[in-house]
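Report on one structure; see the data block that follows.
One protein chain omitted, others in place.
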Amino acid sequence: MLVVMNPHATQAEIDGVVEKIRSIGLTPHAIPGAQRVAIGITGNKAGLEPELFTTLPGVSDAIRVSQPFKLVSREVKEEDTVIDVGGVPIGGSALAVMAGPCSVESREQILEAAHAVRRAGARFLRGGAYKPRTSPYEFQGLAEEGLRLLALAREETGLKVVTEVMDVETLPMVADYADVLQIGARNMQNYSLLKHLGTIRKPILLKRGPSATIKEWLMAAEYILSRGNYAVALCERGIRTFETMTRNTLDLNAVPVLKALTHLPVVVDPSHGIGLRAHVPAMARAAIAAGADGIIVEVHPRPERALSDGQQSLTPAQFEELMRQVRVIAEAIGRGV
Amino acid sequence: MLVVMNPHATQAEIDGVVEKIRSIGLTPHAIPGAQRVAIGITGNKAGLEPELFTTLPGVSDAIRVSQPFKLVSREVKEEDTVIDVGGVPIGGSALAVMAGPCSVESREQILEAAHAVRRAGARFLRGGAYKPRTSPYEFQGLAEEGLRLLALAREETGLKVVTEVMDVETLPMVADYADVLQIGARNMQNYSLLKHLGTIRKPILLKRGPSATIKEWLMAAEYILSRGNYAVALCERGIRTFETMTRNTLDLNAVPVLKALTHLPVVVDPSHGIGLRAHVPAMARAAIAAGADGIIVEVHPRPERALSDGQQSLTPAQFEELMRQVRVIAEAIGRGV
Amino acid sequence: MLVVMNPHATQAEIDGVVEKIRSIGLTPHAIPGAQRVAIGITGNKAGLEPELFTTLPGVSDAIRVSQPFKLVSREVKEEDTVIDVGGVPIGGSALAVMAGPCSVESREQILEAAHAVRRAGARFLRGGAYKPRTSPYEFQGLAEEGLRLLALAREETGLKVVTEVMDVETLPMVADYADVLQIGARNMQNYSLLKHLGTIRKPILLKRGPSATIKEWLMAAEYILSRGNYAVALCERGIRTFETMTRNTLDLNAVPVLKALTHLPVVVDPSHGIGLRAHVPAMARAAIAAGADGIIVEVHPRPERALSDGQQSLTPAQFEELMRQVRVIAEAIGRGV
Partner (left out) sequence: MLVVMNPHATQAEIDGVVEKIRSIGLTPHAIPGAQRVAIGITGNKAGLEPELFTTLPGVSDAIRVSQPFKLVSREVKEEDTVIDVGGVPIGGSALAVMAGPCSVESREQILEAAHAVRRAGARFLRGGAYKPRTSPYEFQGLAEEGLRLLALAREETGLKVVTEVMDVETLPMVADYADVLQIGARNMQNYSLLKHLGTIRKPILLKRGPSATIKEWLMAAEYILSRGNYAVALCERGIRTFETMTRNTLDLNAVPVLKALTHLPVVVDPSHGIGLRAHVPAMARAAIAAGADGIIVEVHPRPERALSDGQQSLTPAQFEELMRQVRVIAEAIGRGV
């Protein structure tokens, strides 16, 4: 159930609705909008009668929400969420471009990458300090040393830092260094982690699980929003199908579907999605043409020496060319970069 | 094995290579190019020695072809194939736009659709006279009457006709009426039909099977080329995955992968691909941004009354708006419509 | 709609119902059962009123059929269909065991295989004379010569012959030689072929398409039954998933699901399903334990020299051992071989 307030409802009227919801044992979620406040209600198993609320002062409407996801839904909040990352937006008319190496490997590597992607026009630096790897014998990341190097790169370039957090244990530390916390595909349904993410005040980039339906993905985001953190962006990064010529199958169908269902920003990762350097630019262009709010791209100063994902990383020169193409498509559909 | 002739090789030199290939029990396939002729060799199980051919007059090179597909491969023919459909190209710099109803239903319906899509800028009219339907109790198409109506629409509008052929029995009749023969997804590995398609002289639009790998799809095209018909365009129309919010998962990853592997044109069907009217334009834009050579879109004068696929058909007005968007993207990447 | 007659309804009463159905423009399908006759009605888009029929003499009940498949449904025919192949049953309490090489390759090969599988207890000989192959350059089968060799093997051993028909053109000839016509996975939705199969009087073994849902598969069978041929067995042979360690993913879940939904017999092909010789016996045992009515297994006198599918073919000795295991499981669940 969603209670929509009048545009000029007073704070007292809003508080009255909130109190009413609590009085019947349910949880209110006030969602401020540009025009008016809406109040989502969770915890209700059985159907509620709209009349419980429409008769209260200041209430414009009470709407039954049909999907299992609520707070992430456009039914609950019509206008697009724009996440403010220290002055740089994710969502809204400008595209968010995030770029950098798969893993932070050394001071030189991350600084060189950061300067290169900034020069080309990115506003966010990506780079993993904690790496989920299929094999326990593979490079697992530089841990806190990697986070320190990311912070240094931020200082030098002004880029915002996007980096993965893998568990609750390291969450406080990673949140200390990062501007945006990335949740990897394999952790999309790590509900213990999601619940913790709901209680902090950092933007989240929630990657889609390799076999997660769009609905399950939205429900994972709902876990975070339902605990109070509304700054969540969704990141399509390829699903698992029978096709073996590409690393994953980047599912661009998810972009327009999500933009219709949810107010959250949608970012696309063409690097993991197709997994082949030569084809990353084509998929980045397609993502933007499909309506994505941003892209996240792997760029490495020397991909052939990368400790992970070298085969899908662009060189700085290739990234510069990609940015040129991205700008052309973005302008064609009326967006800037 | 592929024998590449010198740019100025004489016909006699070409004939000499062809004869040599036949003399060792193999089949030559001369592939004329803008610059020079190449001669593909099929039938060789064991490896051939390049020296067998490089020593012949007029021969520039003899290359081992590593993929199981040969004649469709860019290794065999470097430049893009442009199919000439009575003066209208599929492939090359201009986008091929095909549009029309799923099924031909009546004289009024197909004429209205044809005029509408032509006005909006399409050069090809699509429409099914023979319909493969999951249920034997559903509308199976108007058969020859449908073909006659398509021919009438062509006469009135000048549009080229793209229509599906389902079997060898009706192939001669359908080929009589159609400008381009569409092979449906469920017939992609109907090898008996593919072999027959190799012997006729009509362009083929070969749809990808819902669970066909890119390699299997190229091998299906290879069946047609290996019998002598080189006018084949590939049509991505969505693959089957676990996701149920969309009808299929339109696999745009296939576009850049195919453009690198094969010289054949690549067309995308966003209507079947995503299966939801509201999201067809986003996927059409994305297809073109990814590098597709054309799109095929379902348009129906009154989608709500369509006998098949109404939920994914655009109205004429929606198609006009889609064409506007398509032109913008096409121009942004240096292509016309 | 399904009209169920009284156990002792007279032929005149049955004819009365049939006539009534025709009089309202629909198609009756009389389905004889052990106890009583039922009459399926197809062609009705809109709902029919049961009262139209329950008021006729001899009618016991008129039931709305909820699934899109009708004639294949257990709602329409409760007891198991047992197909009589010249005295040897498919369906019923005894397991149908079909075995032999992937392709007929030579007189010696097929006779040796036939004698071996018969000795081990199989009642059906499988072997392909027409082979659907992914590549046009691979062995395509011996064609009519292969059929003649199968007939010879039948003469020598008394085994019933199961062989694939790929198209309408060769259907009369293949039907002349075969006892059971196999429809390959890639032809499961070749509706033109299915319609022809509905008009002949030969048992059909309908393989599941690699990405066909159970519902689509039943609808494909419905095509055949709706044209009059009720002797259809379904053959699970593995679906396409993301797993690459096995050739396909043999979907044994389909066995109990089908046994509940349809009266048609269900056969399992563990050879194509898992595609690894060493694991064929485990999957054959599992298929029978899950309730399959039969198995079809690839056996080759010398798998290492097979022209197709050698890696999944058993040797005669391995097949003998498999039959021993199969008998044990079959007996454990109260079935014979």
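Here the chain labels run A, B and C in written order, and each chain numbers its own residues starting at 1.
In the analysis below, contacts are C-beta pairs under 8 Å (C-beta built on N, C-alpha and C of every residue); 3 or more make two chains touch, one makes a residue touch a chain.
Note that the structure is a prediction, hence the values are computed from the model and not measured.
From the set A:E13, A:E112, A:D167 or A:E320, the residue in touch with the chain omitted from the display is A:D167, counting the whole complex. Residue A:P68 is the one among A:P68, A:G86 or A:G336 that touches the chain not shown. Touch with the chain that is not drawn comes from one residue among A:P7, A:G43 or A:P172, which is A:G43.
Among C:L48, C:I63 or C:A290, only C:A290 touches the chain left out of the display. In the full complex, subunit C contacts the hidden chain through residues 211, 213-215, 239, 241-246, 249-257, 260, 273-274, 276, 278-279, 282-283, 285-291, 325, 328-329, 331-333. The set of subunit A residues touching the chain not shown comprises 42-43, 68, 70, 132-137, 166-170, 186-187, 189-193, 195, 209-211, 216, 219, 222-223, 226-227, 240. Residues of subunit B that touch the chain left out of the display are 211, 240-242, 244.
Keep this in mind: only the chains that are shown with their structure count from here on.
Most remote chain with respect to subunit C, judged by CA-atom centres, is A. Looking at subunit A, residues 211, 241-242, 244 sit in touch with two or more other chains.
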